[in-house]
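Not every chain is included here, but those present sit where they belong.
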Amino acid sequence: MTTVAKVIELVGESGISWDDAMQSAIREASKTLDGITGVEVVNWTASLDNGEIREYKVNMKLAFGVRGDR
Amino acid sequence: MTTVAKVIELVGESGISWDDAMQSAIREASKTLDGITGVEVVNWTASLDNGEIREYKVNMKLAFGVRGDR
Amino acid sequence: MTTVAKVIELVGESGISWDDAMQSAIREASKTLDGITGVEVVNWTASLDNGEIREYKVNMKLAFGVRGDR
Amino acid sequence: MTTVAKVIELVGESGISWDDAMQSAIREASKTLDGITGVEVVNWTASLDNGEIREYKVNMKLAFGVRGDR
């Protein structure tokens, strides 16, 4: 049986924290992708307004299995 | 509301210039993707024939928003 | 005519060898993608059990043409 | 009208957490810089004493707009 995984890059955003930004992106991706097995954060950024962080952003790579019979 | 962006990698090609190669890839991607917000060029290459550039190629990362209700 | 290629990242796995892991991923990808033109291996890893390699894994980038009329 | 941004590198330190280290650096920078628009964390380190983290440190890049009439 063949095992192949696909890796995609997402950017999660949140007004609360980087952890929330990551969780949001995972939750969103889980709606359409089964079998997510791992995540790696590759970049931590944020946009600011008047000295306050407005949006936390997380660039992340997400791996999910692709069934052999697909 | 959840905001998530997806990042994909494209290679645009053109016989005219690198700028045209990039514009072509963006135009092509826009046919199937809504909400492209940014682009980053990650590699500039070209193939040659008899000392003349035949194809300009641009490797680029393209970010587009994924609607929260998807 | 517009020529655009897309680049995706896959992880091939095999109990036999890295070459088999790569071939498996290509074979699997070919079922749903036409016009794969190139592959680049970006990472060679393996998981072990009791001092023996159990799974060879190959992270690879795969380029395939996207038809202009898509 | 010309739009130019400047990017500087800061190291925030805090005895509490990496988030606090980053917020401190932003707060400090905001006293002398207007128009900070973005931040990117490029390194996460900490110094220890007797097995306990004494100082969390965050190396970060900070972008702020430079007014065209400057």
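Labels A, B, C and D are assigned to the chains in the order they are written; within every chain, residues are numbered from 1.
Please note the rule applied: a residue touches a chain if its C-beta (ideal position, glycine included) is under 8 Å from a C-beta of that chain, and two chains touch if they have at least 3 such contacts.
Just so it is clear, the model here is predicted, and its values are computed rather than measured.
Trainee: List the number of copies present in the full complex, noting that all chains share one sequence and 4 are shown.
Mentor: Oligomeric count for the entire complex in this file: 12 copies.
The definition used in the following text is that only the chains that are shown with their structure count from here on.
Trainee: Taking B-C as the reference interface, identify its repeat among A-D or A-B, namely the pair sharing over half of the contact pairs by residue number.
Mentor: A-B
Trainee: Between subunit A and subunit C, what is the separation of their C-alpha centroids in Å?
Mentor: Computed from C-alpha means, the inter-chain centre distance equals 21 Å.
Trainee: Counting only Cα atoms for the centres, state how far subunit C is from subunit D in Å.
Mentor: 39
Trainee: I'd like to verify one number: the distance from the centre of subunit A to the centre of subunit D, where each centre is the average of its C-alpha atoms, in whole angstrom.
Mentor: Result: the chain centres lie 24 Å from each other.
Trainee: Do you know which subunit B residues sit against two or more other chains?
Mentor: 8
Trainee: Looking at the complex, which residues from subunit A come into contact with subunit C?
Mentor: 2-8, 61, 63, 66, 68, 70
Trainee: Contact residues on subunit B for subunit C in the complex?
Mentor: Residue list for subunit B touching subunit C: 8-14, 24-25, 27-29, 31-32, 55, 59.
Trainee: Tell me, which parts of subunit A touch subunit D in their complex?
Mentor: For subunit A paired with subunit D, touching residues are 17, 43-48, 51, 53.
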